[in-house]
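This is the structure, below, for whatever I ask next.
Every protein chain except one is present and positioned as in the full complex.
Note that the chains take the letters A, B and C in the order they are written out, and that residue 1 is the start of every chain.
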Amino acid sequence: MPELTLLQAISQALWEEMERDERVIILGEDVGRAGGVFVLTKGFQERFGEDRVFDTPLSEGGIIGASIGLALNGLLPVAEIQFVDFIYPGFDLIVNEMAKMRYRTGGQYSVPLVIRTPYGGGIRGGHYHSQSPEAYFAHTAGLKVVIPSNPYDAKGLLLSAIRDPDPVIFMEPKKIYRAVKGDVPEDDYAIPLGKAHVVREGKDVTLIGYGAMLHTCVESAETVAREGVSCDVIDLRTILPYDLNAILTSVEKTGRLIIVHEAPRTGGFGAEIAAEVAERAFLSLESPIIRVTGYDTPFPYALEDVYLPDARAVVKAIHQSMSF
Amino acid sequence: MPELTLLQAISQALWEEMERDERVIILGEDVGRAGGVFVLTKGFQERFGEDRVFDTPLSEGGIIGASIGLALNGLLPVAEIQFVDFIYPGFDLIVNEMAKMRYRTGGQYSVPLVIRTPYGGGIRGGHYHSQSPEAYFAHTAGLKVVIPSNPYDAKGLLLSAIRDPDPVIFMEPKKIYRAVKGDVPEDDYAIPLGKAHVVREGKDVTLIGYGAMLHTCVESAETVAREGVSCDVIDLRTILPYDLNAILTSVEKTGRLIIVHEAPRTGGFGAEIAAEVAERAFLSLESPIIRVTGYDTPFPYALEDVYLPDARAVVKAIHQSMSF
Amino acid sequence: MSTHITFNPDEMLQIVAPDGSCHESLDPDLDATALRRLYRGMLLTRTVDIRGMILQRQGRIGFYVPSTGEEASQVGSAFALGPSDWIVAAYREPGAAYLRGLSVESFFHQTAGSGKDLLKGRQMPSHFGAKSANFVPASSPVGTQIPIATGVAWAAKIRKDPMVTLVYFGDGSTSQGDFHTGLNFAGVYRVPIVFFCKNNQWAISCPFAKQTASGCVAVKALSYGFEGVRVDGNDILAVYVATKRAVDNARAGEGPTLIESFTYRVGPHSTSDDPRRYRDDAEVARWREKDPILRYRNYLERKGLWSAEDQESLQAELDQEVDDAIESALASPPPDMETLFTDVYEIPTWNLREQLEQAMQKVGQ
Partner (left out) sequence: MSTHITFNPDEMLQIVAPDGSCHESLDPDLDATALRRLYRGMLLTRTVDIRGMILQRQGRIGFYVPSTGEEASQVGSAFALGPSDWIVAAYREPGAAYLRGLSVESFFHQTAGSGKDLLKGRQMPSHFGAKSANFVPASSPVGTQIPIATGVAWAAKIRKDPMVTLVYFGDGSTSQGDFHTGLNFAGVYRVPIVFFCKNNQWAISCPFAKQTASGCVAVKALSYGFEGVRVDGNDILAVYVATKRAVDNARAGEGPTLIESFTYRVGPHSTSDDPRRYRDDAEVARWREKDPILRYRNYLERKGLWSAEDQESLQAELDQEVDDAIESALASPPPDMETLFTDVYEIPTWNLREQLEQAMQKVGQ
């Protein structure tokens, strides 16, 4: 089984699905001739032709609007938004059209569209190449939101996303595009949307992460393991609909929960998880749920390292939780 | 002291501030000649002229983009978005420009802009005349988000918003534009942003609401009062930055918290409050925090009454909380 | 050093003059059945309008959007399409929908938000549509339909499907960014689409002159590298001919056309609007005189294809059809509570299943 980077696994999933299903097309800025700014779709246009891999004009509204129409009329578009920070010109089309099409047409029309987009910090990209806006999408009924943390999952989740009859925002942690490697089977496998993955088992504390922060969680778990503290580490994988069951099962065991994300704290998706768990596992909780998150500021440039949650911050939260 | 409707109080605040400060201008679709689709700015163009009250082309992106520039260059624009459901074409400009301008220019430029916009259900407006997207804005560092529930507050809060040096989204619960009346002094008074108001005191349960739902909370409190259950009812008034202190003070007293909003449950602002309170008042809580919210669907038309939280639902939550 | 482009916005295609006389060389020579069908389509639209406005005033429906005065734009354009072609519409083209097979009964079920509404009572009145008619239901945000329609047309081109897409929007909607991106993508990929702008000169209270300084809509096609056409939107034959040409061109692979149908919103924006707040009654009166139905009736009469008796019997037939539709729709119970939670996704997620249960309890209480 070949070892691939996260980026290669995503690329492979796309490639294979385009081979299998000619309804799948790719569109986005610079995805064709240049092969994408992250070189993720390199060679696609040569292989699949200019009528399946489209370089678009510089308009996210156009990309998303047209993709909705493409999906309404028999195709399975995979649209790339170069950085999620640039998705907002299409926000209206996402929130008011893509997310509501099936509902408002009484189920007559659906939008099987995947929007792939790199997100998150760690590449010194400042305000506009670092954002983590998953909470906006997770508050939008009608969308699915997926964030893989490793190559194996990325492939399986992307295949599920493309085959899903509803619109999916597929957010890729670009910081670890090349840094995280793993075995990826060459065959066709799908990882169901909405299912979390317990990547490490423990009994003292539950850590929840996704994307690049999952690795921060694992690193933290390894650190405290040396002190005798054992963590359940949950990779959420799908943010909407998220796997509340898996979280509750873990928290009922550990009694302690720490949620980690890069997005700003206030109104971040960690709040939803915390609120739900605090309500449903009220009697199981032995200490307050802690959120380790980005700060309530725009994403900075020079002080990026201060901004981003790191293992030190998570370990500190674990200590706090354990000593409550 | 004259009794005004919510709508009249907002109108009065605008009028008076335009009289006082010639930097204040109004722009939006249909706000001039026609006086606004809710007739809130009736007579303004006659009084203040066509160079202070502008009918704009049909483009929320244009309204918000231009307003940012107007605010950068010496004016205090109050932009109206006809229904908040139509704000998203300007979402990029809100999130990436308006909210970040002060930060990204190192404090050299600021955007003293108020976006006024009716929101919420209750008028049989379906998906696109009923939304409550405050959580999107509350997750955006750099913004302030204000929602009044009554005429007195509306005037004082709007005056603060216009005088605030930072951008404010001022969301108006249109369902109660005319239904809620109250005494409004004719003089100049400002209600500070970020301060909640305890509208009713009690010792058993804390209810938090804002906008139209505040009245649902009060109604519920009155209902259970007859059963001997007494509620602290908190009108949040400002969603960002919100008054966590007031909430904690109340919950430390009551030990029970119910949050009510119209917006869909998942990722709604109730989650943030619940998460924060569950963390900080962990030992004070006697029962799980309950969120009474809209459902995770687009806002419906025919079944609007089923969708919207009502006093019955809140009372049920109070019972649940009390009997935990 | 300037672009020095001249453009006369007053020039526009007209085939039938206000008195019903016809510019012979431009007459499309439709057969009598077709000509009568056009008339029926316009009169049906008007008949529904009159009843819709009354029903709303009586409080029997919540909201209504009239299209009085704009019947020729709707019916003439839709008539140029084949059955497999798609329409992506706004809220002011019911005439186009009827012509494509949306029944008046179905229209009123939507208006009433009844349990028999194809959209399951989920949208406001006047946001109709039906997949069976290849008529994508409208949403309220103006302009969003434009890039979506470009995508629909683009899909046809990619799939080598000969269908053409026609998208309706108003003059106000041309100010949205979506207008720009939708037309720009269409120009770049030369997709088989007709952009049909019903320039009724008002966007609620905003007159066209304050909407844009371009003088007309058709000229905007130049920004996207394809043809812009201006037609007299109260002349159904002109509308038909211009649209037919655009549709044929699209189908032949010659790309998009922007059609500006110059007409007038005779009624209020909707039942929520009072136009006397912002416009002159005299202007409205002038345009009432240019009634597209009357003009076309004159044309048919001159051709010997229409008589007072024809008129009377058609009106009676339409009144009956509309009465029956309204009765059926208003008598229908609302959608089941379950429908609040279905169609958010193909398969309801756990939170929706839970919430359905909660809602049942709430209502059951």
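Everything that follows uses one rule, which is that a contact is a pair of C-beta atoms (placed from the backbone, for glycine too) under 8 Å apart; a residue touches a chain by one contact, two chains touch by 3 or more.
Keep in mind it's a predicted model, so treat the numbers as computed, not measured.
Peer 1: Quick one: which shown chains sit in contact with the chain that's not drawn?
Peer 2: Counted over the whole complex, the chain not pictured touches A, B, C.
Peer 1: For the chain left out of this view, which of C:27, C:105, C:161 or C:227 touches it?
Peer 2: Result: among the candidates, C:227 touches the missing chain.
Peer 1: Touching the absent chain in the whole complex: find that residue among C:45, C:165, C:184 or C:199.
Peer 2: From the options C:45, C:165, C:184 or C:199, the contact with the absent chain belongs to C:184.
Peer 1: Counting contacts across the full complex, list the positions on subunit A that touch the omitted chain.
Peer 2: 29-30, 32-35, 37, 55-59, 61-62, 85-86, 88-89, 124-129, 265-266, 295-298, 300-303, 306-307, 312-313, 316
Peer 1: Provide the residue numbers of subunit C that touch the chain removed from this figure.
Peer 2: 1-3, 5-7, 13, 175-181, 184, 187-188, 190, 210-215, 218-231, 242, 245
Peer 1: Mind listing the subunit B residues that contact the chain we can't see here?
Peer 2: On the side of subunit B, residues 25, 51-52, 54, 56-57, 59, 61-62, 64-75, 89, 92-93, 96-97, 100, 102-110, 141-142, 144, 165-166, 194, 241, 244-245 touch the unshown chain.
Throughout what follows, only the chains that are shown with their structure count from here on.
Peer 1: For subunit B, which other chain has the most distant CA centre?
Peer 2: Between subunit B and the rest, the longest centre separation is with C.
Peer 1: Just how far, in Å, is the C-alpha centre of subunit C from the one of subunit B?
Peer 2: 36
Peer 1: In subunit B, what residues contact two or more other chains?
Peer 2: Each of 85, 88-89, 127-128, 266, 296-298 in subunit B touches at least two other chains.
Peer 1: What positions in subunit C touch 2 or more of the other chains?
Peer 2: Subunit C, residues with two or more chain partners: 117, 120, 122-123, 127, 139, 141, 177-178, 344, 349, 351.
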